[in-house]
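For this depiction, one protein chain was excluded, whereas all remaining protein chains were kept in their positions.
Letters are used for the chains, namely A and B, taken in the order the chains are written, and counting of residues starts over at 1 for each.
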Amino acid sequence: MSETKSPSAASSIQICRIMRPDDANIVGNVHGGTILKMIEEAGGIITTRHCNSRQGERCVAALARVERTDFLHPMFIGEVAHVSAEITYTSKRSVEVQVNVLAENILTGAKKVTNKATLWYVPFSLQNTDKITEVPPIEYSSPEQEEEGRKRYEAQKLDRLETKGRNGEVVMPVPTPEAYTVEFSQSSLIHLVGPSDCTLLSYVHGGVTMKLMDEVAGIVAARHCKTNIVTASVDAINFHRKIKIGCVVSVSGWMTFTSNKSMEIEVIVDADPLVETDKGKYRAVTAFFTYISLDKENKPLPVPPLKLENEEQQKRFEEGKARYLQNKAKRLSEKERQQ
Amino acid sequence: MSETKSPSAASSIQICRIMRPDDANIVGNVHGGTILKMIEEAGGIITTRHCNSRQGERCVAALARVERTDFLHPMFIGEVAHVSAEITYTSKRSVEVQVNVLAENILTGAKKVTNKATLWYVPFSLQNTDKITEVPPIEYSSPEQEEEGRKRYEAQKLDRLETKGRNGEVVMPVPTPEAYTVEFSQSSLIHLVGPSDCTLLSYVHGGVTMKLMDEVAGIVAARHCKTNIVTASVDAINFHRKIKIGCVVSVSGWMTFTSNKSMEIEVIVDADPLVETDKGKYRAVTAFFTYISLDKENKPLPVPPLKLENEEQQKRFEEGKARYLQNKAKRLSEKERQQ
Partner (left out) sequence: MSETKSPSAASSIQICRIMRPDDANIVGNVHGGTILKMIEEAGGIITTRHCNSRQGERCVAALARVERTDFLHPMFIGEVAHVSAEITYTSKRSVEVQVNVLAENILTGAKKVTNKATLWYVPFSLQNTDKITEVPPIEYSSPEQEEEGRKRYEAQKLDRLETKGRNGEVVMPVPTPEAYTVEFSQSSLIHLVGPSDCTLLSYVHGGVTMKLMDEVAGIVAARHCKTNIVTASVDAINFHRKIKIGCVVSVSGWMTFTSNKSMEIEVIVDADPLVETDKGKYRAVTAFFTYISLDKENKPLPVPPLKLENEEQQKRFEEGKARYLQNKAKRLSEKERQQ
């Protein structure tokens, strides 16, 4: 990498920070994703700075491509990650950045290179975010250096075009359900339970689980009515079994009922103790969330009615309606009592 | 709530913090999940403190149940959320906590009650996390107060038992695929793009997308081999289209190939611009991640071979094998060049 060094000091940057429990898995290995994120932050800063170094339209760099990246050594909690980036080639509309990552153990002083990455960026105008701006050229220490950069540029351009073609293929059958059906808005997420999610006993805080449930329910509601939605209420939630650190939590939600101005979403939480396989996946929590849709003045909007497609959905809809009417009656009687 | 106040000052707590951009959706409404998380944090602190107030086994409170909760008013970025909690009933092994949430606009001074919630906690021993410890009783201001609490206790106990029964039912058909097949480890997550994920142009940082991709790929790998896994390499990634704030990002991964000591996982990223519906869902990124499985000394472990179930999977396996052999040959030739 050092052979392709650009002479201008402005086009080099170093970022570093200490690795925390949340950056790693339970054994202490830093996630590859944490490192990729730091690499890209360094690349984004250096490219945005370079592309604004001349008078002209202000712009922000967007990542266009990362070349194949190897993780040479694992990194651990408590180590300091040093990420250094430099610009090694510029075409008219793109910038190549080389990034090195070094892990330093500040207790023993040991250092090891963990990654070398090559990223390609394209600058977009701040005024018109669809417009690509022109890249100021860097100076090369030799014509050979520039020529090698140009070859890398041509090679990646070809590969990008090829992938773009392949990308049009349906890699996996994406089911396209009819609008306003249960399937249309159904959503789910997985989350690997980390240290910050847990109490001193290494079990997930109930509040963390509820936040994930609300996140899924909110996406179901937004997918259904495509407007600004807010949580109106949550039914009683029972936490039947605790969820331990290192588990993968799957949270799934689907719409069960719509009234004129509200949507009810059922959310289930399954826990999968990846490593202790004897335990197996289990259902930890279930609950019903109610959402309303708001206009720009925060006034409730009408909600598109849910389209039911089978008897099971019909049954769930009726159950949801019963809960809805019961809560409505309860609210009314409370109001009367207060008067 | 004030009628059921416990006299002991030790059993009341106040937490507050200012609402930040990441606590809210793009319109500025604070997520219900953020509020639920704060409510539970207050409840957990007050209960843990109370249950350790007497000499004896040290313990940590675990959330067992949240009663139905209404969100009376929306809360906004920049407002200060005040969450106050107090213990209102104790049985031998559980604690009832009442929580009020108030939103304060510190610029205008306006305050509004946004939530009232009731939570039930059970204390678990620090030494033996399966053991429930005894709860020190609180003092009541009147026998009526205690009696009302006891009624709430019995009512929730009944409801929990009922739900437990219902919870055993298959709420949704959970397909249980055969071990080591593609379906067995296939995983996906959704993520609502927030302000901290984005550049000044309100487009997602490439690094944020890569972190989500690595998270999904890592869960696929861990589900397959049930051991400590780490990212070994990432194939070239092309970012074909930008992803805007407010989009829901779906990240899915499945295993395509296994060698003796490595697993290849394909990851796709789809973006769904919830509100600007004219745009529709689109494929933004695809990539191949390679993982290895490590033992306790960070040495590579053998990987269970992937079971293929159809021609499509067979074809993808062969493609993965070709990539694997190509990279192996490349690494060898680089080594030779360096010698």
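Going forward, a contact is a pair of C-beta atoms (placed from the backbone, for glycine too) under 8 Å apart; a residue touches a chain by one contact, two chains touch by 3 or more.
Predicted model only: the values in this text are computed from it and were never measured.
**Student:** Kindly state which of the options A:106, A:179 or A:332 is in contact with the chain not pictured.
**Tutor:** The single option touching the absent chain is A:106.
**Student:** Using the touch definition from the top, which of B:27, B:126 or B:308 touches the missing chain?
**Tutor:** B:126
**Student:** Which of these, A:34, A:52, A:209 or A:313, touches the one chain of the complex that we don't see?
**Tutor:** Hidden-chain contact among the options goes to A:52.
**Student:** Counting contacts across the full complex, list the positions on chain B that touch the omitted chain.
**Tutor:** Within chain B, the residues touching the omitted chain are 13-18, 20-22, 41, 44-45, 48-49, 52-53, 58-60, 77-78, 80, 106-109, 126, 195-196, 200.
**Student:** Where does chain A touch the missing chain, residue by residue?
**Tutor:** 13-18, 20-22, 41, 44-45, 48-49, 52-53, 58-60, 77-78, 80, 104, 106-109, 126, 195-196, 198, 200
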